[in-house]
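Removed from the display is one protein chain of the complex; every other protein chain stays in position.
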Amino acid sequence: MVPVRRQAVLRSSRVVARDTWWMEFDCPEIAETSVAGQFAMLGVGLDTAGTWLLPRPFSVGWTGPGGVAGFLVRTFGAGTRAFTRLAVGDEALVLGPLGQPYVLEPGRSIECVAGGVGLAPFIALAASEAAAGRQVRLIYGERNAEAVFDLDLLRELTGHEPEIYTEDGRMGTMGRVLAGLDPAGDALLLGCGPTPMLRALAEFARTNHRDLQVSVEEHMGCGIGTCQGCVVRSSDGRWVKACVEGPVFPADSLDWTTGG
Amino acid sequence: MVPVRRQAVLRSSRVVARDTWWMEFDCPEIAETSVAGQFAMLGVGLDTAGTWLLPRPFSVGWTGPGGVAGFLVRTFGAGTRAFTRLAVGDEALVLGPLGQPYVLEPGRSIECVAGGVGLAPFIALAASEAAAGRQVRLIYGERNAEAVFDLDLLRELTGHEPEIYTEDGRMGTMGRVLAGLDPAGDALLLGCGPTPMLRALAEFARTNHRDLQVSVEEHMGCGIGTCQGCVVRSSDGRWVKACVEGPVFPADSLDWTTGG
Amino acid sequence: MAERVGSRTDLSQTVFGVTFHSPVLLASGTCGYGQEYADLIPLDDIGGIVTKAVSVEPRVGNPPHRVAETPGGMINAIGLENVGLEVFRNEKLPWLDRALERAQVLVNVVGRSADEYEAVVSGLDAEQGFLGYEINVSCPNVKGGTMFGTDEAVLGGLVRRLRRATERPLVIKLTPNVADVGVFAKICESEGADGLSAINTFPGMVVDIDRRVPLIGNGSGGISGPAILPMGVYATWRVRQSCELPIIGIGGIRNGADAMQYILAGACLVQVGTASFVDPNAAVDVHAGIAAYLERSEVDSLAELVGGLAFPAARK
Partner (left out) sequence: MAERVGSRTDLSQTVFGVTFHSPVLLASGTCGYGQEYADLIPLDDIGGIVTKAVSVEPRVGNPPHRVAETPGGMINAIGLENVGLEVFRNEKLPWLDRALERAQVLVNVVGRSADEYEAVVSGLDAEQGFLGYEINVSCPNVKGGTMFGTDEAVLGGLVRRLRRATERPLVIKLTPNVADVGVFAKICESEGADGLSAINTFPGMVVDIDRRVPLIGNGSGGISGPAILPMGVYATWRVRQSCELPIIGIGGIRNGADAMQYILAGACLVQVGTASFVDPNAAVDVHAGIAAYLERSEVDSLAELVGGLAFPAARK
């Protein structure tokens, strides 16, 4: 699955939560070959009309009919602000699919634990795996109700009912996603979200002897393994590249004592 | 007439020739005080979503009812490409009016000689002066027919019939604007356009003892006289600032032997 | 745009024996002698201005083009065109004295020899309307061929002479065009300077590929603007490591966040240059942005944050 570089046309873009867009691009090669957990580098190319942006990594959030790939983009800094301003019909430069996906064992049920835009990879996963008959829980937390992804659209994309947690309690259950997990469960845990949440999840998995795979975030230069920019520390003390050895890692292969 | 800094909303934008836009902004202070030949610095402000553009100088091309100022923008490099991509409703940062306008004597007829987007200041001038009963000729040259400003719009804006010259002869008279001038005429000549054209015009005026004012182009930093970036050489060998002492100068006050 | 300035926060900095009520100044060469900006922004709302370089004799400067945009920045080769000591003293300085109440004035000084620098300082020292000097050492030392700011002995000698010529605050504006700016900072400190400005522009060139000539009339020029922001922050931090002098951070500042990078790296004041060309209100917005940062961070006084950059042990 060699990554493909593609000028992709933005087919639709809608606000799905505060500061959060769901953007669908025409990029058939990526839509057809990408597996949940993989990502793409999204950029504006070498536009010379005064704009300079390095591409940024985004999970391939969903792949639909007709070669469409959906991305969940929350504005944060310069790059996300620029991308979310793209208008339908504009082109982006997309490189993907990249990195290692979540690895599922046949038949084993999964619990997807998403924090914030960590929801993205699980949209695709919940859609395909629930449809294929696997037992899937989608546990999704946000700080507050305004940040929660448009639930109608989420149900439509995934064909699935998410379990919502908000810290302010104004939507779903009040509290954090961890509260939704059964220590004695034996489903495979999949996590994606901010590092503090992943760390807590890893701790939960370790103490309860649960299998956990997490998707990590780190600044990326190239996305394809050449720049060595995106390292995270493995449990045996090596620097491993999030872009090619990850972004999905077994939680116990990472060192959770340092970093972000 | 102190210049004003203003976030101006783009009210309309239309393609009026190949690579050429007519853009109308809401900027009442500028529309109300600007005199033909003055200019404004147009920019996108200190946007931090990956964009960096210094503002660029543009003649205030027309001022209309309701505080609208029209600019004629032809794409050339990074800045003009970026500005012409603005959509209706977007904001630009406008600083103006700036510089010295054309200075007319009461009653004296004028011949405006425009090359390319040098047409801009004469749109306003032709409109107001012809309406005020002054005898005005508008002699406007382009390299080829595709570059000629939409003639219907030009007539509408100026209430005037321009005399068109194109080098390929596919519109108006074949040839250059200079051919339209009578060496024995005594109207005040006003020129705006590329330096080679202005130089030829200055030579024509000198040999035929005609009065000529020209609007010159030079790269600008600040537009208000602080950076000393925009100098042109005066006939007595000094560097004079195009942004505050110009952009309109009596042709015989400039040194035409050097430069672009 | 301009965020509201909070009332609780204190942005003042006491340095060079006076209190700057705002840490934001306009950078030399980008605000002339203040007059043009006075019509556009409330100069007394910011900390002050640094004048265009003043030399003994008026200078005519370089042929055009003198400025052009570069990626993320701009190039300029004005050639230090300026009105000269005489006109500055008789026309510009009196205006500054009259027009400004709270804003401080630093006079940027340039020369082709140590004599010329000293002549400007001596020629102004008895006048009113300014606080002190910012010495621009990024111009070619005619005798030695190199720049004043890139030769340790020449720079040391210049600072020593100027120190003897004035008791006013003497700020040396460092060029980044050296292997280690810290070495030059230390020299200025030991020769008695009162502060350091970091940084001036980087040498650069733009080629007009169609005409196959340099785009800039002078051939090369200085690069400023956001492109040099991280270099300026680095230089500020190096200077902070190398000496105790107060630092004025300069280079690519567009907003409060950029300014806070300099302040955390060790600057007590900052200057806004190229950004004012993009938006004349830039310096006022930088001030407001710093105030907003303090409020958000629940820090009462900016002075607490100067040099407040921590190097986490694990990251050292």
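For reference, chains read A, B and C in written order, and residue numbers begin at 1 within each chain.
The rule is short, and it goes like this: a contact is a pair of C-beta atoms (placed from the backbone, for glycine too) under 8 Å apart; a residue touches a chain by one contact, two chains touch by 3 or more.
Computed from a predicted model, the values in this text were never measured in an experiment.
In the complete assembly, which of A:Arg85, A:Arg170, A:Arg206 or A:Arg238 touches the absent chain?
Here the residue in touch with the unshown chain is A:Arg238.
Out of A:Pro28, A:Gly45 or A:Pro250, point to the residue that touches the absent chain in the complete complex.
For the chain that is not drawn, the touching residue is A:Gly45.
So that we can see where the missing chain sits, which residues of chain C does it touch?
63, 70-73, 75, 146-147, 150-151, 177-180, 202-207, 209, 212-214, 217-220, 223, 225-231, 233-234, 237, 252, 257, 260-261, 264-265, 293, 305, 308-312, 314-316
In the complete complex, the non-displayed chain touches which residues of chain A?
That gives, for chain A, the contact residues 2-3, 5, 7, 43, 45-46, 48, 52-55, 78-79, 93, 95, 218-233, 238-239, 258-259.
Definition applied: only the chains that are shown with their structure count from here on.
What chain lies closest to the overall centre, CA atoms only?
If we average C-alpha coordinates per chain, C lands closest to the whole-structure average.
Whole-Å distance, chain B centre to chain C centre, using C-alpha means?
35
Averaging only over C-alpha atoms, locate the centres of chain A and chain B and give their separation in whole Å.
52
Mind checking the centre-to-centre distance between chain A and chain C? Centres are C-alpha means, answer in whole Å.
Chain A and chain C have C-alpha centres separated by 45 Å.
Which residue numbers or ranges of chain B touch two or more of the other chains?
Each of 48, 52-53, 78-79 in chain B touches at least two other chains.
Give me the residue numbers in chain C that touch at least two other chains, ranges are fine.
In chain C, 69, 71-72 touch at least two other chains.
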